[in-house]
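Everything below concerns the one structure shown next.
Only a single protein chain was left out; the remaining protein chains are all shown in position.
Then we have chain A:
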Amino acid sequence: MTATASRPDTGARTPLPLDVEAIRADFPILSRTVRDGKRLVYLDSGATSQKPRQVLDAERWFYENVNAAPHRGAHQLAEEATGAYEEARAKIGAFIGAPENEIVFTRNTTEAINLVAYAMSNAATAKEPEFRTYAVGQGDEIVVTEMEHHADLVPWQQLCERTGATLRWLGLTDDGRLDLSDLATVVNERTKLVAVTQQSNILGTINPLGEIIARAHEVGALVLVDGAQSVPHQPVDVTELGADFLVFSGHKMLGPTGVGVLWGRYEVLDKLPPFLTGGSMIEVVRMEGSTFMPPPQRFEAGVPMTAQVIGLAAAVDYLQALGMDKVEAHEKALTAYALDKLAEIPGVTVIGPPDTVARGGAISFTVEGVHPHDVGQVLDDHGIAVRVGHHCAWPVVRRYGVPATSRATFYVHTGYDDIDALADGIRAAQKFFGTV
C-alpha cells in the first residue's frame, strides 16, 4: 500500500478552507508547550478533540447561572435547566437532521451501542409485547465488520453470547476497504442488525453505507451506524443516511467528555425496552412494578450530564459557524498533503486507502525497523501527539500483519505546519534508531 502518483495535487499546499491561526486562538490548550518548551502539535483528535473556549464558557455559564436537575423540581432554576437541556437536545438533533425526540443522551459512543445491544437482549424477557419486537435469539444473526472499533464489536459479541445469536462479519480488502463481495450472503434473512462504522478510526476509510443499508433493509434488519469518527468531520444527515441508529461522542467533536448521542428512528426507539432503569425514565412506579416514559426519556435514567450537553450544543454552534462542508474540505486537503509527505519518506507505509477517495483524515502508518511505540516516543519528544497501538481495533492490525501502528488525526486547528512537523519527526525517529 503505497501512495499513488495519480493524485493531481501531489505535494501541493492548496489554500486551506479554514483560517487555522484564528481557530487556534480559540483553543487555550494549543498555547501551552510540552516537553521543555515545544509547541504542541496535537494530531490525536481522533482519540479525543481539544475544546474551544466557547465550549468551556458554555459549561461555566450553566454552572454559574442555571445549575439544577432538569425535569425535576418546580423552582425557577429547575425550569431554566430543563429549558437549556431540551434546547440543547433540539440543536444537537438539528445538527444531524433529526427531531429532538429521536435524540438520546448517553455517556459516549460506547454506552450508546451498549444501550441498543442490551435493549435487544432485554427484549426477550420484556413483559410488554411491543417491547419484544426486536428480540434476538438462537438462529438470529448480528453482522459487524472487521474494521469496527472494539466499542462496535465487543457489545455485539456479548449480545450474541447472552442470547445464542450468531455474530457474522464483513471482511477487509488489502487496500483497507470493506470487502462487500459476500454482502448478500453475510446479510441475509436471519440478520437482525447490522452495525458498521461510517469512518474507520484506524484506516480512515469512509464506507459505502448506502449499499449496506439497502441490503439490510431488504432483509428486514436494523442498521446501526457508528458515527464517532464521521459526525465530527463531515456533514451527516440521518434522513439521507437512511439507517436506524447513529451513535457518536461529544468529546470527539470539540465537546466535553461524558456526553454521547444515540439517534434512533422514533418508531424503532419506541419499541425498545429500557437499558438502564431508575429515576427520570418512569411513568408510574408501584411496589409491584413500573411503566416507562416514551423515548427519549425512557433511555435517560437518572440526573443527566446536563452541563456537558450544554457544552456539546456550544460545540455544535462552533462547528456550524465554521460549516461542516468546510471542515470536511479542510481535512481532505490536509489528508492529501499528509499522504504525499509520508509517501516521500522511505520505509513509511500507510495502512489504509492510499489516496483521498472515500477517505477521512485518520492516517495510520508504520515505520520500517522502528516500533510504533518508539515512533510515538520520538514524536512526543518533538511535541507531537499521535496515538500508537492497536487503536481499539485489534482485528484490523492483525488483518494487516502489523503489531501496531502510529496514527495521526486532524481537525479544524490542524495546519500544514503540523504535518511538516510530523514528517520531520518521523525522519528524526528513523535517524535515532539508525534505520536510515
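Heads up, the rule we're going with is that a contact is a pair of C-beta atoms (placed from the backbone, for glycine too) under 8 Å apart; a residue touches a chain by one contact, two chains touch by 3 or more; residues count from 1.
The rule is simple: contacts and distances are computed from a predicted model.
Within the choices "Carbon-monoxide dehydrogenase large subunit", "Nitrogen fixation NifU-like protein", "Menaquinol-cytochrome c reductase cytochrome b/c subunit" or "Heme-copper oxidase subunit III", the name that UniProt assigns to the complex's undisplayed chain is "Nitrogen fixation NifU-like protein". For the chain left out of this panel, the touching residue among A:36, A:64 or A:288 is A:36.
For the options A:100, A:355 or A:381, the residue in contact with the chain missing from this view is A:381.
From the set A:155, A:274, A:352 or A:372, the residue in touch with the chain omitted from the display is A:372, counting the whole complex.
Counting over the whole complex, chain A has residues 35-36, 371-374, 377-378, 381, 388-390, 394, 397, 403-404, 432-433 touching the chain that is not drawn.
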